[in-house]
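Below is the structure I would like to discuss, written out as structure tokens.
A single protein chain has been omitted from the complex, and every remaining protein chain is retained in its original position.
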Amino acid sequence: MKVHILAFGITKDIVGGSTFEFQIEEGSNVGQLKKHLQQQYPAFEDLASLAIAVNSEYASEELVIKAADEIVLIPPVSGG
Amino acid sequence: MKVHILAFGITKDIVGGSTFEFQIEEGSNVGQLKKHLQQQYPAFEDLASLAIAVNSEYASEELVIKAADEIVLIPPVSGG
Amino acid sequence: MIDIQLLHTPLQVEKCLKRVRHPAAGGIDIFVGTVRDQTRGKKVVRLEFESYEPMAISEMKKIAERATEKWPIQNIAIHHRVGTLEIGEIAVIIAVSTPHRKASFEACQFAIDTLKETVPIWKKEIFEDGEVWVAAHP
Partner (left out) sequence: MIDIQLLHTPLQVEKCLKRVRHPAAGGIDIFVGTVRDQTRGKKVVRLEFESYEPMAISEMKKIAERATEKWPIQNIAIHHRVGTLEIGEIAVIIAVSTPHRKASFEACQFAIDTLKETVPIWKKEIFEDGEVWVAAHP
């Protein structure tokens, strides 16, 4: 299943763009997606943290991803 | 010795004016002045506190008063 | 820099902010004290503030100096109003700039807490049926 991912901050630099597509198995959850992303982009492992938002909410590792979901990489935030 | 006293806030209402003159013995200190004032104006004893400033500084009870001092009655402050 | 003012005219937050801004400041905390429309359930019509002016200014200055000793303050402004204030008007503004935000909150809170204890300013609450000097009695 192909998912569409948005990247912000340093993750945009790591993946080389603000959006990209990524192949995951049907029924994968957020934890599995994150693991695959870290395999593809080892620089993610150097970050202080990497959260994933699904449809504008922080997602737990257990959340199962659907093809239409808006998936967003959230490296350490630094607003304020 | 005659001293000149300024009153603010509720002390102004109690003494009936914003300045008044008061007779104390030569060599009196702030504590003694306060005691005499409380005898003259019993309403002072009902206040939550009564501080005395001498020459624009809070004065300790032990400070000896001189005739030229600017003496000010400071009832509980309520700025802010 | 310390900026102390006792004013008979409306206070302006923008002016205090301007006084404390600093290129090395990361956090500015501003406390604004406004006149409430009621006190212990009773409707307040307006407030009247009076002060023993020279000492009020010197006590506010002492507060700013003590805060500057305790926290790494870049600038601090304390503006207090006196005279007649209507509901919602600003009685006091304290603004503090520091390199990091935590100190700005702590110093600002220290300044307003201390001001309410030491600065010779008195307020009278005017009700529809009377008036009272705030905090005068236990």
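Labels A, B and C are assigned to the chains in the order they are written; within every chain, residues are numbered from 1.
Quick note on the criterion: a contact is a pair of C-beta atoms (placed from the backbone, for glycine too) under 8 Å apart; a residue touches a chain by one contact, two chains touch by 3 or more.
What you see is a predicted model, and the numbers here were worked out from it, not measured in a lab.
Visitor: If the full complex is used, which shown chains touch the chain that is missing here?
Guide: Listed by label, the shown chains it touches are A, C.
Visitor: Looking at C:F31, C:W71 or C:W133, which residue reaches the missing chain?
Guide: C:F31
Visitor: Which parts of subunit C face the unshown chain closely enough to count as touching?
Guide: Contact residues on subunit C toward the absent chain are 13-14, 17, 21-34, 36-38, 87-88, 97, 99, 101, 104-105, 108-109, 112.
Visitor: On subunit A, where is the contact patch with the chain that was removed from view?
Guide: Where subunit A meets the chain not shown: residues 6, 8-10, 13, 46-48, 53, 56-58, 72, 74-80.
Just so we're on the same page, only the chains that are shown with their structure count from here on.
Visitor: Just the number, please: Cα centre separation of subunit A and subunit B in whole Å.
Guide: 72
Visitor: How many angstrom lie between the centres of subunit B and subunit C, each centre taken as the mean Cα position?
Guide: Whole-Å distance between the two chain centres: 26.
Visitor: Round to the nearest whole Å and give the separation of the Cα centres of subunit A and subunit C.
Guide: About 48 Å, centre to centre.
Visitor: Please list all residues of subunit B that touch 2 or more other chains.
Guide: none
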